[in-house]
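Only one protein chain is missing; all other protein chains are in place.
Note that the chains take the letters A, B and C in the order they are written out, and that residue 1 is the start of every chain.
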Amino acid sequence: SSSATPEASGDAQEISGDILFYDTSGGTVWEQLDATLFGDFTADTGVTVTDDYNEAATKFFGAAEAGQVPWSLLFLPTVNDAATAAEQGFLAEIDTSIVPVDKLVEGTYSDHGIEVGTFGMVLAWDGEAYDTAPSTMADLWDLETFPGKRCFFNNPQYGWTLEAALLADGVAPDELYPLDVERALAKLDEIKGDITWWTSGAQSIESFENGSCDIGILWANRANSALADNGFPMEITWDEGGYSNSVWSIPADGPNVAAAQQLLAHVIENKDGQIAFASKIPTPIPASVIGVEPSDFPEEVQPFLPVGSNIDNAIRQDTDYYAENLDEVLDAFNRWVGQ
Amino acid sequence: MAAQQMTTPIAVPARSVRRSRAGAAAVRIALLAPVIIFYLIFFVWPILTVVLRSLSEDGRFDLASPTFSLDAYLQLFQDDFLLRVEWRTLLLAVNSTIITVLLAFPTAYFISRLKRRTATLLLLLILVPFWISIVVRLFAVTSILSPNGPINQLSLLLGLGEFNLLYTPAGTLVGTVMYLLPYMVLVLYAGMVAVDGNLLLAARTLGASPTRTFFSVYLPMIRSSLMSGTLLIFILGLGFFLVPAILGGPAEQTISVYIQQQIDIFQWAVASAMGILLLIATLICYVGVVRVTGEFKTGVGPVQVKGVSGDQPFRWSAPMVASAVVAFVTITILVLPVLFVFPLSIGETGTVVFPPRGFTLQWYAQVFTTATWLGPIGQSLVVGLGTGILSVAIALVLARAMLSMTSTAGKAIVSGLAFAPLITPAILLAIGEYDVQLRLGMTGTIIGLILAHTVIAAPLAFAIILAAMSGADRGLEAAAWTLGASRTRAFWTVVVRGIIPSIVGAFVISFVTSWDEVVLALFLQTGPTKTLPVTIYKYLESGIVPTVPAVASLLVTAVIVILAIRGVVSAIRRKNTPPSTQESS
Amino acid sequence: MSDTTTIRSTSRGEVTATAVGLDYNGKPALDDTDLRVHAGEFFTLLGPSGSGKTTLLRIIAGLLDPTRGRVDIDGEDVTHVPTQRRDIGFVFQNYALFPHLTVAQNIEFGLKVRRVEGAARQRRVAEMIELVALGGLGDRHPGQLSGGQQQRVALARALAQGPRVLLLDEPLGALDRALRQDLGAEVRRIQRESDTTAIYVTHDQDEAFILSDRMGVMRDGQICQIGRPEDIYRSPADLFVAKFLGQANLIDVTVVERSGDLATVAWGEARITTRPHSAVAGPEATCVIRPEQIRVCGGEAPAGYDRLGRARVISSRFLGQRQSVRFELAGTELAADLDPYDAVPRAGDVVSLCVRAGEVALIPREKTSEA
Partner (left out) sequence: MSDTTTIRSTSRGEVTATAVGLDYNGKPALDDTDLRVHAGEFFTLLGPSGSGKTTLLRIIAGLLDPTRGRVDIDGEDVTHVPTQRRDIGFVFQNYALFPHLTVAQNIEFGLKVRRVEGAARQRRVAEMIELVALGGLGDRHPGQLSGGQQQRVALARALAQGPRVLLLDEPLGALDRALRQDLGAEVRRIQRESDTTAIYVTHDQDEAFILSDRMGVMRDGQICQIGRPEDIYRSPADLFVAKFLGQANLIDVTVVERSGDLATVAWGEARITTRPHSAVAGPEATCVIRPEQIRVCGGEAPAGYDRLGRARVISSRFLGQRQSVRFELAGTELAADLDPYDAVPRAGDVVSLCVRAGEVALIPREKTSEA
């Protein structure tokens, strides 16, 4: 750990130019990043950050294989993407002499990146649909008390689908991994006919809005936007929900990596910026800074933040498990769903 | 009609003259060479990288230590899940093709029988959806098909009970049909207006009933258009990615969606193999159609109204009424999602919902006040214009080469090469293209994207220009020679000038192909400003903001205004020119 | 005149059009025309391009709906009967052969529609192919035939089913003379033998003369004269018909005497015996002198000729069967067809001209429009 403030570190090493940001998160997330964390960084250092939206990590891998990487900072959608990339030598190490990783909660950073943009996968429901609020995943299977279609994401890793089934089937949270995929799918079979699958974040809340479902598993930030932007009476619980992180990394052969290291440092230090960003998009960046509590944020977003006491009863997704088993899990899921 | 009097085939001279003129041959090669090089670099090479990926064990072909394995292909034929995906893809393509043909046929028939001005208007209605990103249209379709949408509400109102198509196979089918319809209508229309109305009259003078005339004369006359059009939409249906990805549930996985998913988890080999399988299957279909009909004929685009509509008076008969009804349905299917962007764009909510809540025009204001949309629109325009120009140029050269060829095999190769990119799954082409452009250091450049878009747009331009050129009177070119014009001059001032409407049509189709292209554009652009559909796509993940339908509404309005101005201008021009006194020869 | 001579009462296919008219965009293409074609007759419609011949023919066939009027075939009102139930044959100006069918299949088409049995059908097709001299070409497609051959297929196809009325729209337009004559004779023979009524559109006057029992001359959507070819040629109703059929020297004359079948007119010094015209009442008239009615004579007109006067030869041209000579007589140019085997007059020669007495037609004087 070197300097105490981002300004100091900025002064210490001359940085300039532009950071081309490999962005996989999309429209509004970028808009808010630009308005808060990146904007602050540019104001302090003069280094601009430019958005480069890409649909998935694929293109980065292609470019890295060819040894032609134009980006300085990467937003890799999952921890296992980052792990794969690191393994193949596509990522630079985080320079801990610049980046104060010690301010981050242990386990939310690695040699090759810091975790960000935690997305929570939570039980959500139309607040006007039921008299009594559901509280556990088992309630998703309770078609009598909580009638209506169930919403699930069509990709199990990002949808908490298998985990929810196992929890509902009585598996203890700490025994979830390795997943008993067969058991989970058997449990899912019970409600298969009542599931509405959503295919994108936009669609998930659209499904609630248009009545395609009344209860389901949503991304916490989308649930927030349904409530905040549209005034839809969305309610959620983090209990038995899951959360998982994306990763910000620096490519091994990227341009202007020094500035990118500085940017990471600046973001970690910029607590106001973090709060400003999470007030709009409740997926904090970085994922967990030591000492940040829900109460630090505006009241309306507090319930949606995967931080502090909110996630006491939530479960962290085992990304190592997924890194190892994703193709089989996906294959099994595909086969089941396609039957 | 006077042209019937000639007894010497007019296409003969030009062809036989060219054969033996060494100079002309050299010119042709000089023109053809850049096109061939273009195809080799931007189509053959990318496909080759995909083939190599499909043959290597981990999907990453390494020139230094090549390994070959057919595992991926074996898997395609052994794994019952993959077989099911393949089967489902085929089923979706077949079903949507059948429905599209059933809708497009009466629609095209009805339009082909109308007066030219009315026909043009309806054709424009059918073309309007091309201008609105398919992503937006599909999003509008989700709103239409959703439980709160007009269809279900109508069904409830009529006491027909829940009618929910969203995320069902039926919904996917509707979306695919919506995507394919304009292509089929255009191809069929071109074929239908070319039918000589006298043939139908002749059948009637021989005692044939209307039904019989239809089956034994009309249908055979448009057979090649019908088959080519059907093949075209079948191919498009097989490989189209966005509809099943957006409208289909996970149970509706198709090959293209599966390929996309496997690529996301780095299973390159099986994804590539599946793509190659798709390519080979469609190539076989193509060869089959060419074998049966002797040609692949997609006279898309503006055509001179001759034949039936010009000759036979329009009359309301029972089949005509039925056709009109189907035409109405077709146009509704195509136009409704386009119109739906208007209500979607005026709600006060921060994400798009239907029905809209409240009323505001702030989203329109945002379109103009932030760089988010103006930049992409500009980018799309530039790329579209570039693609349009390049595609037309390539199409001209190819069509010219094809028409001056005497060997059937040569023609088959040229047209096969020209049409192959249409057949290739976009995602694979994108990856291959990306590989190649990385090697050439072109990624992220606008030129690179234009070249890639040209690969997929040129086939359509080629189809249109080929149809126009082969229909054009080649005697005109010879006439220019006799007046002292050099071959180059004759080609430009007579041949090209004579098919200007088709060239415009080819340009427009190429332009909109680029204008609405997502997959290649996602891969080949780097930097903050992306083309419009990519920018729209970017919001699909994080929540569609109402600016997206606002942009779409503005585009619809712009297109309508342009068309209206055009209509007024041509009406004025018509008034100022004397009416034609004779049928042209 | 002798309209009735050609009626054969046993024949079928009498066609009557009563006040039929058809407008295109408010402008009449056919202008309330009456036509009666007797059963078994060969009737020709002659007229300049755009005069409405095709339109009238198509209305009779039911391919166009008339705006006004009615059409009867064999006494039955068919105005609203669709084409396929009118039992007609039609030969189109541009053939309209089915390109996807072979020659034999084209001819077979109508027979199939009528469910003629296999063997009988084959026989009939073979017969028709024979008839139009297309032996050996039965398996070709229309695209592989020359224009003349296509024409014959079209004829065979229309005839195969033995229709009661055969409608032909310039069916021989694209052929050379020899073929046209042969096929014309063939059409005529077939029409006679099959007891069919034929209505034949042409703009070739020779063809009309050779083929038709009667003919009608059309102009601006109306039939302006109907009759036997000879009668129309010899006694044209008006200037238009006179100029349209054959060549005509038109001279303005004064009627000086009328006596029964003949009228004497004065043209300068000359006195010409002409065929009177019912519409010529006053002294003013126009004389139609056909080139073949003029001959070179001595100082005195031979029997049967009237003397025109002395004329100067302007030019002369050999045309095979005749010699076309242009004369100048008292400021008027006269065209004459002389016997090519007589001495060839040279330009500048001055000779006496005579004209057939009693054969020259008289028509009402009109403001002569451009030829």
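Just so it is clear, a residue touches a chain if its C-beta (ideal position, glycine included) is under 8 Å from a C-beta of that chain, and two chains touch if they have at least 3 such contacts.
None of these values were measured; they are calculated from a predicted model.
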item: Partners of the unshown chain among those that are drawn; value: B, C
item: Touch criterion as defined above, residue of B:C285, B:I389, B:A478 or B:V504 at the omitted chain; value: B:A478
item: Hidden-chain contact residue, picked from the options C:Q161, C:Q222, C:T274 or C:Q293; value: C:Q293
item: Touch with the omitted chain, as defined above, among C:G75, C:G118, C:G260 or C:G320; value: C:G320
item: Which residue of C:F209, C:W267 or C:F327 touches the chain not shown here; value: C:F209
item: For subunit B, residues in touch with the removed chain; value: 2-3, 5-8, 10, 12-14, 16-17, 19-21, 473, 475-476, 478-487, 489-490, 493-494, 497-498, 500, 577-582, 584-585
item: Interface residues of subunit C (partner: the chain not displayed); value: 48-50, 146-148, 175-179, 182, 203-206, 209-210, 229-230, 233, 243-246, 290-293, 304, 317-322, 324, 337, 339-341, 356, 359, 371
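We take it that only the chains that are shown with their structure count from here on.
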item: Central subunit by CA centre of mass proxy; value: B
item: Whole-Å gap separating subunit A and subunit B, where each centre is the average of the chain's CA atoms; value: 38
item: Euclidean distance of C-alpha centroids - subunit B vs subunit C, Å; value: 54
item: Per-residue overlap in subunit B, given as positions that touch at least 2 other chains; value: none
